[in-house]
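Note that one protein chain is taken out, while the other chains of the complex remain in position.
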């Protein structure tokens, strides 16, 4: 269902999300959280190769914003955007295989965690680690939409920390001047690794950066999934209508460390618990669904159960997946040549020796 | 007089510039223009090696802003800031030797045009071509003032075009977060080479970028030397008082091409003439001096004559200067080693041959 | 058919590719109405319009990244660096994002980054650079650097048609100094093939770009004054390198001089020497030697620049040494 349901009805406004769509938002948020919890178990069992990155407490802005896109729109996720990728059609199986560096993972074991994409069908782009770079890249993706008069939109995420990079600045400015149909979401989760936002930027509101690029800037509650959807959707509609980029700052909070190893010693005591108890996006949304939309607990439990089942099945499949074939490491750096040769001292030794037979005339060495 | 007069009285506000100081501002603007006109002649005589860059029509913002600094403050000029450098103590002789690539030029013939500095005494920094880089560099210069509790200020210029660079963004943001005593002057002369400012940035006011960095941003008339001084001086005083960076956008107009070879075909007809006839900073200021300060034409003519004399003398000296010694090219890349060796095929051949005498045992070749 | 300069040949190649393939477009600083700092794109704006010849802000990372994104979507962008010295500002996105796109994410990234390179023009330290060596250890990139007008036209076409990112270095000293009649027809030149610029049997000079011409001057002088028969191999492609052509000339003459304009330390001559060692060591009758720039930033004054950069006389003296070895 992932892919198809990633398409919000063309003209929907924040108001007219159907009850099914509202429940779907819950499904994506729950799937995100349950999948990450499963990854934690696998990490503890050392089945995850490399680091594990959580989006605990940020599921609403990831899911809500991505839900504003159509299938043909292109999304550029970051490390906290597991939820966005799921909405755009990435599957738990792909994510689990990727984290476990399996040979049948989306990158065949070449890249880590959720660094993968699909621009053929589901339209999300594989990120790289270097922060900021995805902004100019998405400026170009969306420039191509404008040049070809395609009614498509792009969405790129940056963290509060990544707004300090030159790449962010050059990319968003390029998109603004070229009026590219690009939405830039600043996920302000109050920290960049250990650095609080006020050590990252002296501006109180990161949304205020928009004025310097001559584009609209808005700020909203990133822990409210419907508001995250609504603000993003307005920006998406503006972009699609030819109105150019919008900067949307979504306020949220990173409840886990930068990665699983980070003990968060730098976080003031009580801060995390406060956010967990008072502002958990899933708890808040469950209440909203109950109070405003008459969703009863059983309905949500049924979704939770379904999600657990999906994650269980995906885990079994992923664990059964084979590791990559070593020689595949040499394939596909270029379209031409399709593969790199193995170096001479691996299986090349014999031929190397032959290649080095010396003309008799040469040297004092005996053969 | 250059250096000493570069020091504005400590507490002076825009209002209390003395009559002498007001005349001095005229002197620096006239010196800038006359020196550039001399350079044009030398360029036409092919005595200038490389390109020639003009600041015609921009003398007021260069001179007025630099005049707000004390001798101990550090200035980072760009290619249009000949006037700023003169105010800070650079001499016409240095500039002429530099353009003519003389051996006794400030960079001993290593760098072009006004790419030179002096941080020992007069406190201006040699720029490089890569736009934007001077902003982080000056963030660091002024960080050192803050760390050492020195009551010094830094001033860095960027063009409207250079505000698009990642280096500008990273540097000004770093300075803002660190509350460095830095003034950033955006010289908006409406063009970056052939590119008008609206193709560079979609914001109508570049001063609006300040909000995104959490610092004050102001805009003023860069063709009014006293306003340029006043706005810069307010920012300088704020910085010196610990108030952190300010972005000052000075509106001006580049009446000559990017460099002397540029025919400005891209400029709308009449635009240049309009600025020349209606908004020449020297004409405007001459009128102001006459009308508001009772300066009679003879006084200004006396300054003009003095300037011509200074430029004539400097030209004679510069033309008489020797070219650089070729071998000096290998000195001073590192403090240690102090010089690079000459490559083997220059005078090294004989020794190289010796070094290659082969052990008798070796090879089939006869010696 | 009239003679065409190296610069006009690049423009011609660009124009023909833009005619042939509507997905090709150019972006860079001042390349539109103005036609670029060296006028390489002059006329393209009027011919192809603002959507295919795009003036960008001063943001090398911005527009190189944008080119990559457009390339993912099926376009074929050609980025101009106003001077190649500014490609350093896009170094990270080129080496990290662009070069790895196909390998790590199966993202096609067909794009070209081109610009005026090289010295001998009194450009000083920031308008004379030869950055090719900095990209040599980045799998995923290709590098070409033509020396003739025909190769300039032929290689810009291959670069644009290539399905990966190609860095296309243009030597600004050659822009207007080198001219020739271009071959009829498409005239495409494959990436990865060197060109034998002069045949010889006593000694091989392996070089590329502007120093190809200095090597040819030296070869003529050595033939005239010393009766030496010098072969000159113009690499044209620096990544991938044409190992077959390199090995062939080594085996033929047994003496190799590598000449380039980049600094001696860290320049591409090192990689070439290593390959010659690996592939043809036994055929060497003398050490592979290098003629290159002194290890300093390139100074501005003529007396200094001429001293730092390799000159024809340097090649002659080094070749004599090698021949006498």
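Which chain is which? They are A, B and C, in the order written, and residues in each are numbered from 1.
Here, a contact is a pair of C-beta atoms (placed from the backbone, for glycine too) under 8 Å apart; a residue touches a chain by one contact, two chains touch by 3 or more.
What you are looking at is a predicted structure, and each value in this text was computed from that prediction instead of being measured.
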### Residue of A:112, A:177, A:225 or A:289 touching the missing chain in the full complex
A:112
### Among A:165, A:223, A:252 or A:315, residue touching the chain not depicted
A:165
## Note on the structure
Missing-chain contact, candidates C:43, C:74, C:139 or C:183, resolves to C:139
### On subunit C, residues whose C-beta touches the chain left out of the figure
85-86, 88-89, 91-92, 95-96, 99-100, 103-104, 125-126, 133-140, 239, 262-263, 265-267, 269-274, 277-278, 281-282, 284, 286-290, 295-297, 299
### Query
Since one chain has been left out of the picture, which residues of subunit B touch it in the full complex?
107, 110-111, 115-117, 119, 125-126, 128-130, 133, 135-145, 147, 166-167, 170-171, 173-174, 177-178, 332-337, 340, 344, 355-356, 358-359, 362-363
### Query
Touching the missing chain, which residues of subunit A?
49-50, 101-103, 107, 109-112, 115, 128-132, 161-162, 164-167, 192-195, 199-201, 265-266, 323-330, 333, 340, 342-346, 349, 352-353, 356, 365
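Please note the rule applied: only the chains that are shown with their structure count from here on.
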#### Entry: Centre distance in Å when subunit A and subunit C are each reduced to the mean of their C-alpha atoms
38
### Centre distance in Å when subunit B and subunit C are each reduced to the mean of their C-alpha atoms
34
### Task
Could you list which residues of subunit A touch at least two other chains?
166-167, 170, 173, 177, 362-363
### Query
Out of subunit C, which residues touch more than one other chain, so two or more?
57, 59, 61-62
